[in-house]
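Just passing along the structure, written as structure tokens.
With one protein chain withheld, the remaining protein chains of the complex are depicted in position.
And then subunit A:
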């Protein structure tokens, strides 16, 4: 089950149960046996909502991946397409329906649009002559998917690109809808803060949607005290830097997808005695990472340099616990020992896994190249030599290091210098095109459009002002027992989280000047509550802030927010929502364009 979703201040299991109920209701509408045809992109996110067992309980007998031509044979009464509302998918569905074997038993077709029904898509189905073939055409408003007790994501990979490159605000509309669903379950959020163009638009849509629903007065006592909407382009810097928390590094190196990570299997080979390691597993080791695992919950947000000591301490505790069996003398003691055994064995398994992962990561972080890269990143972030061509980057290009790595560094330098001098910018671009191919001119244009790479306007560098005012660079960082959020990047305090922290205390009025430098408007809106629902905070009771990152958030930022939540005098606990859980690599990847 999903117990880890209810650990936090806000019980996100309520949301999970609500979306599961909606799914069951839809499945039951299509009476009889069924096969689901999946838009492949949806299977990962759906896995967090409903396992196969739930589908099976509702007579789902077969599952297929959506592809052209005729559907595979399946002796079922219903065929249900689970799809995102995209035209190219409609074409495939039409092909499926039209090539259905008329001689076989008639099967009923249905479509479930996720997260929203689309007139455009239905028009396309109509043009293709198949709209009438569908008995149920419905939408499944799966906007925000609970990932953890304090974490929600829309898992919309292209949201940033669509919003900032293509002027397509579809994902913002979905975000607003998702926020309305949250408010329906957790009460109206009385205060909305925001920074950025997209934030402003989402807030506008929410206010508008609220007006549309005037009929159904929300009578739920509000769980959230406020909402902070943040545009990713207010802080383009943070995702470019290499995350240095445990979870952040796992994501940087191996990539976490829908809370799962695939790892090289060698380190996880079962240790058998007398076995010369002949049959090492060849398939990647797949692990789920969330706070349901006690040890992971403890170390995920720590700086990686502080993980080793926790692991070794844990190892001692666990072996001591196993040693206890020698002290168990009476039947009662043995019984008690045995009853704790499953828990201890799970803990030992978990420890073994994370020790292996930590070793894998350490191999990377102790490499010279990792050290060199980190040094350059930290120089840029602390404002050193950001205005000239960097030797390390030059060498990376000359040695044809992965292009994304190069792009991350060049963009980081550009952002830390409020844009590059034209000569420097052109030099990097020319080097990249000559080395990696001229086709990347499209990717470079995209990065420029998104503001990640740009010429410095009027030779003015605002970054030092921002860095100093927001204290983005902290020289005295304590990785083991952190006192400030900067521990997540071993020195750099993520700008986005600093904004959240300053909003909570002392308020944004203190940083008006910097807010004006950062792109997009900043604003505050109030949503009036009926008197009966107004909250009287107990002394010492923390506020709960829902912070929504429009365009993606990194695990290091999440770690920094969790750090703030846990501060004893912090005053605010955070629940985090985003369009996508991402890192610099997946972010740049999504902005790249390959014409062939």
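Operating definition for what follows: a residue touches a chain if its C-beta (ideal position, glycine included) is under 8 Å from a C-beta of that chain, and two chains touch if they have at least 3 such contacts; residues count from 1.
Following the convention adopted for this analysis, contacts and distances are computed from a predicted model.
A single chain of the complex does not appear, and UniProt lists its protein name as "Vacuolar protein sorting-associated protein 16 homolog", one of "alanine transaminase", "NAD(P)-binding domain-containing protein", "Gamma-secretase subunit Aph-1" or "Vacuolar protein sorting-associated protein 16 homolog".
When the omitted chain is restored, the residue from A:116, A:285 or A:421 that touches it is A:116. One of A:21, A:208, A:343 or A:505 touches the chain omitted from the figure, and that residue is A:208.
For the chain missing from the display, the contacting residue among A:28, A:75, A:395 or A:541 is A:395, taking the whole complex into account.
Between the chain not shown and the residues A:101, A:166, A:363 or A:541, the one that touches is A:166. The omitted chain makes contact with just one of the residues A:232, A:429 or A:522: A:429.
The set of subunit A residues touching the chain not shown comprises 85, 87-88, 106, 116-120, 123, 132, 162, 166-170, 172-173, 176, 201, 204-205, 208, 211-212, 214-217, 394-395, 397-400, 426, 429-431, 433-439, 441-442, 445, 595-596.
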